[in-house]
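Please read the structure below before turning to the comments.
Omission of a single protein chain aside, the complex is shown with its protein chains in their original locations.
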Amino acid sequence: MKFEVAANIAYEAKSSSTLILNVQPYKFDGQLVIKEDFHVDPDLKMQELLSDTGEKRFQVVEVAEAGNISIHYKATVENEIKAIPAEHLVDVPIQKMPVAALSYLNPSRYCQSDRLYKFASNKFGNKESAFHKVIAICDWINDNVEYSGGHTNAQTSAYDTITEQVGVCRDFAHLGVALCRALTIPARYLTCYAYQLQPPDFHACFEAYLGGYWIIFDATKLAPINGLIKIATGPDAADTAFAGTFGNLDFRSLDVSSRFLGDEFQGVDYSTSTQGYAYV
Amino acid sequence: MKFEVAANIAYEAKSSSTLILNVQPYKFDGQLVIKEDFHVDPDLKMQELLSDTGEKRFQVVEVAEAGNISIHYKATVENEIKAIPAEHLVDVPIQKMPVAALSYLNPSRYCQSDRLYKFASNKFGNKESAFHKVIAICDWINDNVEYSGGHTNAQTSAYDTITEQVGVCRDFAHLGVALCRALTIPARYLTCYAYQLQPPDFHACFEAYLGGYWIIFDATKLAPINGLIKIATGPDAADTAFAGTFGNLDFRSLDVSSRFLGDEFQGVDYSTSTQGYAYV
Amino acid sequence: MKFEVAANIAYEAKSSSTLILNVQPYKFDGQLVIKEDFHVDPDLKMQELLSDTGEKRFQVVEVAEAGNISIHYKATVENEIKAIPAEHLVDVPIQKMPVAALSYLNPSRYCQSDRLYKFASNKFGNKESAFHKVIAICDWINDNVEYSGGHTNAQTSAYDTITEQVGVCRDFAHLGVALCRALTIPARYLTCYAYQLQPPDFHACFEAYLGGYWIIFDATKLAPINGLIKIATGPDAADTAFAGTFGNLDFRSLDVSSRFLGDEFQGVDYSTSTQGYAYV
Partner (left out) sequence: MKFEVAANIAYEAKSSSTLILNVQPYKFDGQLVIKEDFHVDPDLKMQELLSDTGEKRFQVVEVAEAGNISIHYKATVENEIKAIPAEHLVDVPIQKMPVAALSYLNPSRYCQSDRLYKFASNKFGNKESAFHKVIAICDWINDNVEYSGGHTNAQTSAYDTITEQVGVCRDFAHLGVALCRALTIPARYLTCYAYQLQPPDFHACFEAYLGGYWIIFDATKLAPINGLIKIATGPDAADTAFAGTFGNLDFRSLDVSSRFLGDEFQGVDYSTSTQGYAYV
């Protein structure tokens, strides 16, 4: 389905600085960037890069001198997200996992799966399949963690959220990723534009490797799965922040939007015990 | 210089399991694997994989049934490590960094650079260059952290070591990496065979991106830099452990060795204020 | 009931040091120390102190010079532990709590109740009374935390155990205390001799303030409640360790025992939904 996504971001530079922006949907089979426009006011030197794992692309913006900077990004993007029946989402034995999935079994900065083994196996270990474990993980997070801003910060990790049980989409996704990895299910953090997300903002979900597919999960259950336009995937928020600032830059404002370009949007359920969703 | 490196590892499998071994030096311009032999007793199905960033290769060993397993690896490897004069190790501005280096500015599981900004800038910020900052970081770690086993474990991170000030090579390297990243110097964890390391074992060091080179640093100062045979580099130990076990495997023993194949070994100093060392 | 408790402890002093031992049952209405013998070999200067809150007494032993030290303690102690019917264990409103109970609402070194509010209220908040909340806490700990040595250390706290879900009596008690305080139920850590504990050792439980009584709870359920001879109570293990060493002392051995001096010992159930147990 086709969406017009946009992000307008403002900074004030106190001196020459560098800004690395990761707001452009990346290009892969499951998602087509039909057209996009990225410009910065004032006009600054920019360079687009593609991460070596190909899971994100970013713009390196050179801020030559102090002053206000506004970034304007707009794109028309078509995603293709399909439902995969549960019976196809079979457990993948380690020795059959591709290298790219194996690396997503490791703990990361905000997803300390190495400290969650017992919790994860006590709570979810008895489910019949990896897919049903992830469904149960999302339900548990949704039931036990309060979605509320202002309680967590850039250092909050899955190890905190599992106990403090309050946070935002970033925290929900980190906990989901960490619990999957603790159960030897490869999982990666996903940043995206989310149609119908209220209030509008960048969104975070995660993907688990099941039956050879990266199945999308949103433990917050705040936006339809098929309205997600993927920006980046990675180990966790440490690698996928929408902006990295180097130098003396003050964040001023962020405005994110997503508009459906079709006639009528049919939001799909979240992954359920009968089917999961994946970019195909 | 040429070395014969070997690793003999034993496990007892209680049931069918999978073992992922990361003990083979990887192949790149700075290091030539002349010959190698990897075999497992009993003879088990194995598959060699190369990580997608190409920074390590590993063997996935399928353990079909319970029993004792012994892994025997031996290789002849030639490394080429050169001294780079300090004047070539100039600071690299963000916008000039390759993608592969940028990703090594992010915090990781055991290297929480995002919590060390003030410490790092208070202690090392005033040094004249990035290179001199890393030299000062290694000296500070070596002066303040006691090298002693049994005090740290698999969950110990740079954030612990900076205060608890005791650990092994893994902890020294994690702290070095984290402090570099906190100063916007890309740094990656390095595992290796280390000639003349006493007692013999796998070793951990780190590399910092300076002047376009990945300069090798060993904050433990326990083995000559030019005797290091690189096995893997990655964000930290979470991605570069010599073995990952899945299933029911008990570790039994590890025996690591490195033998110089030339006439006479001339160990080089560690990186100093006048020069650094890199694989070239 | 009457018990003969004993502790034999050995240290090796490398130099003149000080040893503070907290192994003597303290004297209060619920417990009578009929006779006791405390001696140290070699004969060293000792001084008995009573903590200012009166919740423990200890011996300060001055070790004049290097050498082996063996401490021998033996006592005949009679405890009086009674069952209190649940209907008497009514919730105590804050404004009715004595000062001594109020202080046990605060978080402490190993019991970070301030980080467990949501977890505690999500999991136990809906129980009908404070007493039933504590019963549920003990059951949850017993069901979810594996009793196993070697996984935790002197720095392990309730915040770790709630997620890592493995530990020993100390960890079980810390978590029980922390969860109670998070629910505004005063709770204190209790060290004791425990009859029929296998293997014999010092034991840790906790007490919660309910209906005006300090009700005893043992989340490990490893020893009969009425066989406990109380040594000390305090905020947590930081204040109640059996020994504190100052100087250069190496721990050598510990042997603890408890012998019933009556005809036949009738172990009582743990606190249940119908009754709790307290020293009276």
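The letters A, B and C name the chains in turn, as written, and every chain counts its residues from 1.
Note that in this section a contact is a pair of C-beta atoms (placed from the backbone, for glycine too) under 8 Å apart; a residue touches a chain by one contact, two chains touch by 3 or more.
As the structure is a computational prediction, the values presented were derived from the model and not from experiment.
Partner chains of the missing chain, restricted to those shown and counted over the full complex, are B, C. In the complete assembly, the contact with the undisplayed chain comes from C:L49, out of C:I34, C:L49 or C:V280. For chain C, the residues touching the chain absent from view are 18, 20, 45, 47, 49-53, 60, 62, 93-95, 99-100, 102-103, 105-109, 112, 114-115, 154-155, 184, 235, 238-239, 244, 246.
Touch with the hidden chain on the side of chain B covers residues 115-116, 118-119, 122, 144, 146, 159, 162-166.
Simple rule for what comes next: only the chains that are shown with their structure count from here on.
Chain-to-chain contact here is organised linearly: an open path runs through the chains from one end to the other.
As a whole-number value, the distance joining the C-alpha centres of chain A and chain C reads 46 Å. Averaged C-alpha coordinates put the centre of chain B at 45 Å from the centre of chain C.
Chain A and chain B have Cα centroids lying 30 Å from one another.
Residue positions of chain B in touch with at least two other chains are not found.
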